[in-house]
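Heads up, one of the protein chains got dropped from this complex, but the rest are sitting where they should.
And now, chain A:
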């Protein structure tokens, strides 16, 4: 199962759009140039927000074996940047532009056992892997965490499909997952695949490192849209360019810079590659690092920031402001 990094754009027809929870809708599309979708793959979708077209990534939850229909699921959070609202408004028959399946999160067949961990909407990236493993006689465990039962998409279906292999942890019900304990049960050789909020994934990475398990057996995907803190507006200054502007809660630092004409180098736009790195010259507030490029040591140093995903939050003393130097 190869990684597929090249975007082939095509049109698709919306087949259905149904509510799974009050904030998550399942959207099924029929692509014009179908190809089969491997577990862990996603599509990039062109979403129109007002007059602007932006690209959003959504995991493929399930698909016809020939790829003639694909299901994604879209979560509209309170701090959604507008893409989710536009996706929720689609109706059957609408045409959208999207890529053929892209694969940056391949499930490797051949490990002695698997632990699949999903937090919230992260289940969309994990459900297909669980289904693939269930179809095969390999040991796996699916752990699904959420804050509220009625906000956890596909819960009933997963219970039916995976039975005793499914562990459910729900914050409101007092059964939040104990990450160090979960990681302590991992046998060497087990591959862990996870997708979820950055707090959850950071905790797993820390426990994984402490147990000295191989980093290569910890697989995760992030679309760079969650942080340790709620997004809030802040200011950014780039003295070398004579620029000062504000970043709203619903746009990224990179987008705000692009809006005022800054030609900022970037590539993945989800905090992985480090190309958008900027040097921090001054800071009022605290950096909310949302990338997976920096090590914990580098994050703590606070001298650099990945502007595609990371933000600044206030410390209660002054308007949060960051002063940067770009490459």
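The criterion applied here is as follows: a contact is a pair of C-beta atoms (placed from the backbone, for glycine too) under 8 Å apart; a residue touches a chain by one contact, two chains touch by 3 or more; residues count from 1.
Here, contacts and distances are computed from a predicted model.
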Answering from "Transketolase family protein", "Rieske (2Fe-2S) protein", "Cytochrome c, class I" or "Carbohydrate ABC transporter membrane protein 1 (CUT1 family)": the UniProt protein name of the missing subunit is "Rieske (2Fe-2S) protein"
Per the whole complex, from A:105, A:140, A:154 or A:234 the residue touching the absent chain is A:105
From A:82, A:233 or A:274, residue that would touch the chain that is not displayed: A:274
May I ask which residue of A:62, A:217 or A:255 touches the chain that does not appear here? A:217
In the full complex, which residues of chain A touch the absent chain? 1-3, 66, 104-106, 108-111, 132, 135-136, 214-217, 219-222, 272-274, 292-295, 297-298
